[in-house]
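A protein chain is absent from this complex, but the other protein chains hold their places.
Naming follows writing order (A and B), and every chain is counted from residue 1.
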Amino acid sequence: MKARFLISRFDLQLDTTPRLQEYSVDVPKGSTVLECLNIIKWTQDGTLTFRMSCRSAICGSCAMRLNGHAKLACKTQLSDVLIDGAVTVEPLGNFKVIKDLVVDMEPFWASLKRVKPWLKPDESVEYERERLQSIEGYKKIEDASTCILCASCYSDCNVLSVDERFLGPATLAKAQRFVYDSRDCDAEERLEYLGGANGVWDCTHCAECSTRCPTDAKPLERITELKAASMAHRIHGNNGARHVLAFRESIPGKYPGTGGGMINENYIPLRSVGIFNISGLLDLIPVGLRMFMRGKQPPMMPHYIKKFPEIRKMFSRFKEYLK
Amino acid sequence: MTHDVVIVGAGLAGLNAAIQLAGKVDVAIVTKVYPSRSHSGAAQGGVAAAVANLESDDTPELHMYDTIKGSDYLGDQDAIEIMVNEAPETVIEMERLGCVFSRDEEGRIAQRAFGGHSRKRSCYAADRTGHSLLHALFEQSMKHDANLTVYSEYFLLSLIYKEGVARGVVMMNILTGDIEVIRAKAVLFATGGYGRAFEITSNAFANTGDGIVAAYRQGIPLQDMECVQFHPTGLYGVGILVSEAARGEGGYLLNGKGERFMEKYAPSKMELAPRDIVSRSEQTEINEGRGINGENYVHIDLRHLGRETILERLPQIRQLGIDFLGIDCIEEPLPIQPTAHYSMGGIPVNHDCQVVVDQSGTPARGFFSAGECACVSVHGANRLGTNSLLEALVFGKRAGKAILKYVQSAEFEDVNENEEIANARKSLDDLLSSASTESANEIRTSLKETMMWKCGVFRDKEKLEQALETVLELSARYKNIRIADKGKVFNTELQEALELGNLLEFSEVIVRGALAREESRGAHFRTDFPKRDDEQWMKHTLAYKGPDGSLQFKYKPVIITRYQPEERKY
Partner (left out) sequence: MEDASCCGAGVVQEDNPKLGDALNARTFSLAEEQGLDIVTICSTCQGVMRRAQIKCENDPDYRAELNEDLMEDTGRAYQGTVKVKHFYEMIVEDFGLDNLAGKVTRKLTGLNIAPYYGCYALRPHEFSDVKIPDRPTALEETIEAVGATVVTWPEMQKCCGFPILMANKHNSLHLAGNVVEGAKKQGAACIMTACPLCHLNLDSYQPEIEKTFAMDLNLPILHYPQMLALALGATPEELKLDTHIVQAGNLLENLSSS
């Protein structure tokens, strides 16, 4: 089968911007994209450069963008990505390109180290044997433990595209693996850090990470779990957590006028910023004013649904559901 | 650059050694990939240890006997005894460092059956045990960040070894193309195996025996290189591994007639006979026309295990089948064939992982080796599944401890850095400036085919002589290969050419060793000498590269302590 490859070429020493080079290849049926890249490198153009190693989707070397989305080249059947007989191959996003499909991975590794990704057990207990962990306990960390650090999620993360300080999906998934590890004693301190600047609340849940993830690590799911753990540990001192509290209070109408089965759209921002946070509140004024002037503001009082008592009953199970 | 210790390779052995040393001496790790990309991570099924969680009557002694028998009596029994005795504490230590293990009902490390083991002693993390262990150690390496310098994406060019003392390494910074020297009091090679010389292989592209060849070129012998394990279940055509766990969990091997053919070859152990036996059985079925549709493969059938077991215990295997062959093993059997998998041979070392240079065990000062690139020898002529992760962990740790002791009293020896760099630069420039037109790809392809089909599962004198001729011819052609990429930055074409040079160099050692060993033992099977010959060949091969480039063999006896050789029956 003939296939066309539009491959991003770039050499730090020669180019200022990447350019697409087209290769036409006769590929055997059932070829993976990595096999095709090797055919090109070995038979057409030895200068084409990319990383690879295990070619069985466990080492994480060959992540790259195929038709604009991060994938492992070794795990992707060419036939699955061909559009009109062609595929576009580019380096991972959110990284500086070094050469062709090779990017500078250093920021990725540096981010990982920020969450102290190692077990902090209770050292005071002497064990002769392994620490026990229930099968349930294992299941809580199993998904995160399948991460291969391929950086596909980092590449396509929307937040990282505007803020390189964000811890990023893989790092947060790694953090989940320790926060939820029954053997780790540091959940509280970890969650304090993760709840701070550049942490879990900066994730915009665009779900690119989980969608691009080639394993079960699915970072968005892990980030959501971290947020839940953070709330359960009552780490509330930030807008993200307060925003969640606002929902927790608004839907069951905890205070008069805060909501009635539906949220009160005026309460949410005020509560999220913090009722005593003067500068934060002032910051809300311009947009509020603009909307008011145009008549776009939401009604001041919430909409009460008729069967509102049902919602209250359900919210009374809040603590029961956390167990 | 100077470090007390330089470790080449960041898989289980290298990292476990580094962790023993971090914070105590100045230690550096050199790896041509990033640590988490190391091929230890691809190991699927488990790590053997008689922790006796599943079968309470398991003991290190039983593990020892199984390993010796599995090795077809070429394993050194004193080394094996050390490994099996230290196995339980080593695995438990990994758990305590944070490794994620599957658990049994009581919360202990889960275990399962594995080929050649008389008890269910494979400790596992689903079917990604190597990945789990590797990441636990990688995490620890980050914990020791301040005391551990990691040179990621540096390619080993040579070992600096003079007057019986290792003094450091010469390497290429892959990012910049610069040649750099690390001087060290001690050098540890943990560079992994050499399976890349074979057409069908489970090995990563990185497994090109770089450390083994660097040692060999300095006159250090290589031991038992002819012993290459072919794993019975490589995905057809690509060689990617279907873990032995698939058979451990109860998978059947079926030939073209739908028969469980292992009945004929190992009636009691069936599919869970050791790998060498199963691979030969498969290849026999194929050679005698009983492959699937008469083709070059048989089937592994997992369907009877049921969806739930497959999803819970073999999820990665299922995914591999789907991704690489488009086959879901819940619905259909997977086509498989023997795949070059594990390198039993390597750099000879003593129990402290110090490299030994002759038959009497004279150590090379300051030079250590551990893991798959070393030959201690615990696997002899055939490794049992789940013993490789174990070896890497146990001997990685022992290497770390021995090095710590060694460097207390060792000094930095003289190194002429400029000369080392100039020599390396010249050989790279020669390669780059070659005006010839030989294609590296053609040479590599031809080498891999030759090694697979003339020096593979079944060998004989005629095929091996043809193989030797081909390897020598390819080596001559290699001198004139053409490299299109003349750039310095991330020149992977140059790197692949250097790796090809390594493949050619050790392939000759494998073929000549196989030609010399006129018997069949473990994974080395000569159809013209189908019996094991303990009288003549109960000994280790030592291959030396002479100053003139010629290859010489010496032999040293196998260490037998407790179990006298007997016929292997499964």
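The criterion applied here is as follows: a contact is a pair of C-beta atoms (placed from the backbone, for glycine too) under 8 Å apart; a residue touches a chain by one contact, two chains touch by 3 or more.
Since we're looking at a predicted model, the values are computed, not measured.
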So which of the visible chains would the left-out chain be touching? A
Which candidate, A:I141, A:V179, A:I235 or A:V273, sits in contact with the chain we can't see? A:V273
By the contact criterion defined above, which parts of subunit A meet the unshown chain? Give residue numbers in ascending order. 67-69, 83, 158-159, 161-163, 166, 201-208, 210-211, 218, 220, 224, 227-228, 231, 238-240, 242-244, 247-248, 251, 259, 261-263, 268-269, 272-273, 283, 286-287, 290-291, 294-296, 305-307, 310-311, 313-315, 317-318, 321-322
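In this text, only the chains that are shown with their structure count from here on.
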For subunit A and subunit B, let me know how many angstrom lie between their CA-based centres, rounded off. 36
Subunit A residues touching subunit B - in the complex, by the definition given at the top: 11-14, 30, 32, 41-43, 45-47, 49-61, 75-77, 98-99, 102, 105, 109, 112-113, 116-119, 121, 127, 129-135, 137-138, 141-142, 145-149, 177-178, 181, 183-184, 216
For the complex, which residues does subunit B have touching subunit A? 33-34, 36-39, 41-42, 51, 91-92, 95-98, 100-109, 125-126, 128, 131-132, 135-136, 139-140, 142-143, 145, 175, 202, 204-206, 237-238, 240-241, 315-316, 319-320, 323-326, 440-441, 483-485, 487-493
